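Removed from the display is one protein chain of the complex; every other protein chain stays in position.
And now, subunit A:
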């Protein structure tokens, strides 16, 4: 495959079967390898769409500063595109994220403003909104409420999955900004009768939920629960266990949030087997494991790895 530039190579990622982890027979699991994108994560799709849209709308002009609250991957994607297009990039990132994310952001020239660990990404959103108000010339693309985020998946990820697997019955992905699930979910619902759209939401340690009061909670503006069939909360132990199974049984070296999606996918597979129904279950490999090596997720016992992840944002 030949492309004019790195950005032109975005998307069209492989969909690979999981012969060992699938229950077999009529129930099969498929991994959409989104780590095979230019900066190594699914976020390259929404980042590119959001920047293109902002340029088209005249919001972004050469020399502009882009501001974004991000736990890492979106910031990394935006920083890469910003570098190529000549924008300054400022990320607000919770301090309890992996060292590699910070290193990658700096490598692509982004400036990082740390937000407090307690409250997780909620705090990053709050700090970014304050900075946006203080710096009216900065452009906050705001992945949580930017329709271009979901549109990227509606126009690219969804059609790719259906073209590669017309018999798809389930789509499972991690729930963060909700962009992947909203975009792919809406597309597949239009095309595939009775398709099931399943969210796997990371459940972190207590620190992340340490808000001052419940009304400080946050729901992304993009979220529409009518798109989903159901939503699971996956703790770090289950996510780690599945991440390791994916590595050991299928050879796929994925990030920890992928283990969460796989856990939900396997749950749906079990239900299909019990009901005697056929199923082709697609789940998203949001990124590779490289950015999480320093967290100790892949070494030692599960309990040790879980303890090391306590209080960290792993998705």
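The definition used in the following text is that a contact is a pair of C-beta atoms (placed from the backbone, for glycine too) under 8 Å apart; a residue touches a chain by one contact, two chains touch by 3 or more; residues count from 1.
To be clear about the criterion, contacts and distances are computed from a predicted model.
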The complex's invisible chain, by UniProt name, from "Rieske 2Fe-2S domain-containing protein", "Cytochrome c oxidase assembly protein CtaG", "Molybdopterin synthase sulfur carrier subunit" or "ABC transporter ATP-binding protein": "Molybdopterin synthase sulfur carrier subunit"
Option touching the unshown chain, where A:11, A:38 or A:120 are the choices: A:120
May I ask which residue of A:138, A:218, A:253 or A:298 touches the chain that does not appear here? A:218
Can you list, in ascending order, the subunit A residues touching the missing chain? 69-71, 73-74, 119-122, 124-125, 143-144, 174-177, 179, 199, 201-204, 206, 208-220, 225, 228-235, 315
